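Below: the structure, in structure tokens.
Let's look at subunit A:
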Amino acid sequence: MILKAENLSKRYMRKTGQANYFHAVKGVSLGLRRGELTVLMGRSGSGKTTLLHMLSGLLTPSEGVVRLGDADLYSMDDEALSRLRNKKIGVVPQGRSAIDSLTVLENVLLPGTMYGSGDEKEALRWLDALEIAHLAGARPAELSGGELRRMALARALARKPAVLLADEPTGDLDDVSTERVLTALKDVTRNSGTAVLIVSHDTEATRYADVLYRMDGGMLKEESLICRADA
Partner candidate 1 sequence: MNKKTIPALIVLILSILIAVGSQTFLGACVHGDGSFGACHWAARAMLALGGTQAVMAMLALVFPKQKQGLYLGMLPVSVAGLLTPGTLIDICKVNTMRCRMVMRPAMLVLFGLTLVIAMVGCLTARGRNA
Partner candidate 2 sequence: MKLRQLPLKNLLRRPGRTAALVLLTAFLALSVFCGSVVVRSLQSGLDSLEARLGADIIVMPATAESKVSFKNMLLQGTTGAFYMDASVLEKVREVEGVAIAAPQTFLASLKADCCAVKVQVIGMDPATDFTVKPWIDRSTSRALEEMDVAVGCDVTADVGEDLRIYGLNTHVVAKLAETGTGLDTAVYCTLDTMKRLLAAAEEKGVGHKITSDTSDMISAVYVKVAEGYDVDAVNNALNGHVRKVTAVRARSMFTDVSDSLTGISQTVALLIGAVWVLAFVILLIAFAMMVNERRREFAVLRLLGASRRGLSRLMLAESALCSLAGGMIGVGVAALAVFPFATLIETRLGLPYLTPPAREILAMAAGTMLATLLVGALASAWSAWRLSRTDVGIALREGV
């Protein structure tokens, strides 16, 4: 297990209503393995995104522990956690996540420049693999939703992360693009041994899953093992 979550919960204070708290995520334990593509299904509001944010070190859980390798994410200081996230965890968030003042290529290079210098060859390779290489010099404002999504994916992948967490990576894509993105993710999983978690409500993604989770009401409902990489 490269990324391991134990008994994760996230409570929010309710502004109104009878109950003081509501649990967005409740007692979730799960692990991601190297070279395995995990898909997390679930309806809107089931707590998928909250869980993903906690796994990526962006949202402090109310209870529970997240470990990346030996490191306990939420016992680290901000500087160390940020550095770890930059180096080891690739995140593709929901919605727009481009920095508008930078070109597409610069956006992809950005994480690399934060603690060193960006690898331009690797960045271009991923832009090419995701078929947006011709947009390298364009501004994010000139891109369609699907292109932006692929740019965000290239940005996460160009860092060669140990763990890749993608929130609805195929959300804005047509069938052809969806297949391309999922194939690319599958290839990364296979070839570089990255642990990939896809949060999606798109059943298409399940076809690529090694492990499938379903989430409902903040709880992990079932785990179905489709095919272990090492099996």
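The candidates were selected such that all candidates are chains of the complex that A comes from, given by their letters.
Observations, loosely collected:
One rule holds in what follows: a residue touches a chain if its C-beta (ideal position, glycine included) is under 8 Å from a C-beta of that chain, and two chains touch if they have at least 3 such contacts; residues count from 1.
What you see is a predicted model, and the numbers here were worked out from it, not measured in a lab.
Of 1 or 2, just one candidate touches subunit A in this complex, namely 2.
Subunit A meets candidate 2 in the complex at residues 49-50, 53-54, 56, 58-59, 78-79, 81-83, 85-87, 91, 93-102, 105-106, 109-111, 113-115, 117-118, 155.
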